[in-house]
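Dumping the structure here so I can ask a few things about it.
A single protein chain has been omitted from the complex, and every remaining protein chain is retained in its original position.
For subunit A:
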Amino acid sequence: MLYNSMDKIAVKVDDLTVAYNYKPVLWDIDLEIPEGVLMAIVGPNGAGKSTLIKAILGILKPIAGSVTIYDKSYEKQRRLVAYVPQKGSVDWDFPTTALDVVMMGTYGSLGWIKRPGQKEKKAALEALEKVGMLAFKSRQISQLSGGQQQRIFLARALVQNASIYFMDEPFQGVDATTEIAIINILKELRKAGKTVIVVHHDLQTVPEYFDWVTFLNVKKIATGPVKDIFNDDNLTKTYGINYKVSIQE
């Protein structure tokens, strides 16, 4: 398959532990994500999938552990990383347009104070075209459908031109057309040598969409190539005994 540079590790997580109050949400996670994979993070509700991404990106403070991106600390490598949050995490009634939201992807490379100019606008328009939303660039974001909002978030991350993409449930609440459009973009990213990490819910599509998978349920259950480890054994370990029964019915 496509992960030919497997010796290179894009993201390395060591002993990561996150707790809300007393209850650990993630327990002692060790994870190595090779460069160039398209990886799904799967696990039941409350397994800490979103928390893992947020802790890696420094949005949440872990109580222990460290994260390195290409062997350097995340803080130094921020420019290499892009994030697509859950669609529901923002207020879509915010007074702004689709193009404006995508432009926000350029703010990181601009740094403090500097305003986006023609170059940034061009990049944003290109990203909008890539996700098939160019016609909606001036649309107020509350007037977009759920799938369109998701595409806008994706475009915002694409503008960052990163090497590693973290996406929190990009397929949540989108129709079949949008899902195919999004997965095609993700596959294109992989083709370009990017590493893509996706919190994913639909187990049926894992073998079709992804080449790498991490099973998570507070602890890391397994991680590796889909063809090797995506099996009943790991699914049962992650989702509990009932899982296997329900899928056979």
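Just so it is clear, a contact is a pair of C-beta atoms (placed from the backbone, for glycine too) under 8 Å apart; a residue touches a chain by one contact, two chains touch by 3 or more; residues count from 1.
Here is the rule we use: contacts and distances are computed from a predicted model.
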Protein name, per the UniProt record, of whichever chain is missing from view ("Transketolase, C-terminal subunit", "Sulfate-transporting ATPase", "Vitamin B12 import ATP-binding protein BtuD" or "Metal ABC transporter permease"): "Metal ABC transporter permease"
Contact with the hidden chain (one of A:Ala64, A:Val90 or A:Ile180): A:Val90
Contact with the hidden chain (one of A:Thr17, A:Thr68 or A:Gln140): A:Gln140
Positions on subunit A where the hidden chain makes contact: 21, 54, 57-59, 78-79, 81-83, 85, 89-91, 94-97, 101, 104, 107-108, 110-116, 140, 156
